[in-house]
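A single structure is presented below for examination.
Every protein chain of the complex appears in place save one, which is left out.
When the chains are written out, they are named A and B in that same order, and each has its own residue count from 1.
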Amino acid sequence: MQLVEIVGTVLLLAAIWLVGNRRLDRAVVNLTIQALLLTLVALITAVVAGVHHMYGVALLLFLIKVVAMPMAFFWALRRSERVLEMQPVLSPVVATVGAVALVVMVYFAVGSIRLPVPAVMSGLLPVSLSVILLGILTMITHRKALLQVVGLMTMENGLFMLAMASTFGMPFIVELGIFFDVLVSAVIMGGLTHQMKVVFASTDTDRLNQLRG
Amino acid sequence: MTMELWTGALQAVLALVAAPLLQGWIKWLKAQMQGRHGPSIWQPYRDLFKYSRKGEVISGHTSWIFRAAPVGLLTTTVVAAMLLPSPLVAAALPAMSGAAIGELLLFVYLLAMGRFCLALAGLDAGSSFGGMGSSREMYVAALAEPALILAALVLMIDAGTTNLTAIGETVRQAGWDWWSASHLLAFLALAVLVVAETGRVPVDNPDTHLELTMIHEGMILEYSGPSLALIQLAVWMKQWLLLNVWLQVMVPFGQGWMFAGLFCLLLALVGVGLALVESFFAKVRIFRVPRMMGASLMLGVLALLARFVQ
C-alpha cells in the first residue's frame, strides 16, 4: 500500500505544479498525468485488495480521463485560444508557495479529522485532501474558463482517490454514475467555454460579471 | 582503523579512475542526442593527460592562494571519496562493506572546504571573470545548502544517525519498502540538487566559455597545465561522489557482483538522464536559480510532512 501512497504523492506534486502553471496546454497535460496516476492507483488497489471490479474502473478511468477528455480539451483549446500563456491572479511563485503552505496546513490539521479510512491508507488521507483543496485553489487563482474545468477535475481526482482509499472501491454502479457526471460536466464546461468565446471573444471568467442585469 | 583506511583508499582510487569515464559517457551521450559525432568516451582521460604535459601560465597578480587551491580542492575531494561508502565497493567486496567512516555532514563540509579554496582562487587573479564565477558559485551553493541538508536529514531519520554506512544498512534491510512517499519526495529534492551541485544545465553550462553564462568555468579561467588537470579531475570526482550518494540512499544495494553490475547500470542510466536534461532544457537565468532551489526545498518540506503523518 506504500505504492499507492507514492503514486498519490506524485499526483499531489502534479496538483501543486498546476497551481503555479502559466500555460493552458500544460494544464491539460498536467490533468492527463493526474488521470494516469489515478488509473495507476485504481490498478494497484485492484491488484492488492483483490477487488475485481476495480479493473473495470481503471479501464474506464483510462478511457475517459486519459484518452477522451484530454482530446476534448485540446479540441476546445484549438478552437478557442490563440495565446496559450495565461495571466493568473497570483504570480506563479506566490501561488506555488501558497499551495505548499496549504498542504502544510492540511498535513497538520489532518490529525484532528476522523474519517473511516483503513489504517493502511492513512497516509493517503492528507494527500487526497490536499489535492481537493489545490483544485479549488487552481480555480481561484486562474481566470480562464478552461482552468476552472481543470481545477474541478483535479478536485474530482482527489475525491476519487479518497473514495478508493477509504472503501477499496465503491460499488461499481456508483462509480459509473460518477463517471457519467464527470463526463457530462466536462461536456457542459466545454460547451460553455466555446459559448463564452463566441459571446465575449475571450474565455476570461472575469468577463462573466458583465452578465449582471 | 586499518580496514577503514584500506576501504577508503580503494574508494578514492575507484573515484579517481572512474569519474572521468562517467563524464565521458555523459558527454558522448549528449553528443549522440544532439546528432553530433562528439568526442569519444575516453576523451576526459586524454584531456587530463594533455593538460598534465603542458606548461603552466600563472598570473603575476596572484598569491599563494591561487597556487594552493588546486591541491586543496583535489585533496578535499579525495578525502571525501575516502569517507563516503561506495555501493560498488561494498557490493563487490562484502568484506569491505561498512568499513567507511561515512559521516554525511562531514562529507558536505569537506566539499564546502574545496569550494571555499576554489572561490578564493577565482578572486585571486583579479579578473572580473574569476570574481563573477566565485560569486555565482557561492550563490548557487548557498541556495542549495538548506535543501540538501533537509532532504538528507529526512532520509536519515529512520537510521537515527547521519552515518552513511548505517543508512546503507537501513536501506538494505528495508528493501523496496524504503520507497515511501516521504522518501520519494526527498529523492526528487536531491535530484534537483545533484544537477545544481555538479554544475550542469539548467544551473550552469559545463561546456560554455561565454563570459555571461559561466559559473564554474569562470572561476578556473586562469588555470592551465597540471593545475587545471587537478581541478578538472576534482570536479568530475565530485560528480561521481554525488551520484554515488544519491543512488545509495535510493536503491537497496545488496552484496555480490550482481549488485555491483546493477550499480553500474543505474549509474549509466542516471548519465542518460543527465544528458537528456542537458539536451532538452535551456540554462535558466542566474536569478531564476533560487526558484529551482526553492522547489527543491519545498519538496524537502513536503517529505518531512509526509514523514510527519506516517
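One rule holds in what follows: contacts are C-beta pairs under 8 Å (C-beta built on N, C-alpha and C of every residue); 3 or more make two chains touch, one makes a residue touch a chain.
The working rule: contacts and distances are computed from a predicted model.
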Any idea which of "Hydrogenase-4 component B", "Succinate dehydrogenase", "Cytochrome bo(3) ubiquinol oxidase subunit 3" or "ABC transporter permease" UniProt assigns to the chain that's been left out? "Hydrogenase-4 component B"
Among the options B:10, B:29, B:90 or B:150, the absent chain makes contact with B:150
With the full complex in mind, choose from A:61, A:110, A:145 or A:196 the residue touching the hidden chain. A:110
I'm checking contacts with the chain that's been left out. Which of B:41, B:93, B:106 or B:268 qualifies? B:106
Contact partner of the left-out chain, one of B:14, B:93 or B:286: B:286
Applying the definition given at the start, please give the residues of subunit B touching the unseen chain. 1, 8, 52-65, 70-72, 74-76, 78-79, 82-83, 101, 103, 105-106, 108-110, 112-113, 115-116, 119-120, 123-132, 134-136, 138-139, 141-150, 153-154, 156-163, 165-167, 169-171, 173-174, 221-222, 225-227, 229-230, 286-287, 289-290, 297, 300-301, 304-305, 307-310
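Note that in this section only the chains that are shown with their structure count from here on.
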Report the inter-centroid distance (CA atoms only) between subunit A and subunit B in whole Å. 37
Contact set on subunit A toward subunit B in their complex: 2-3, 5-6, 8-10, 12-13, 16, 93, 96-97, 100, 103-104, 107, 110-111, 122-123, 125-127
Going by the contact rule at the top, pick out the subunit B residues touching subunit A in the complex. 177, 179-181, 184-185, 188, 291, 294-295, 298-299, 301-302, 305-306, 308-310
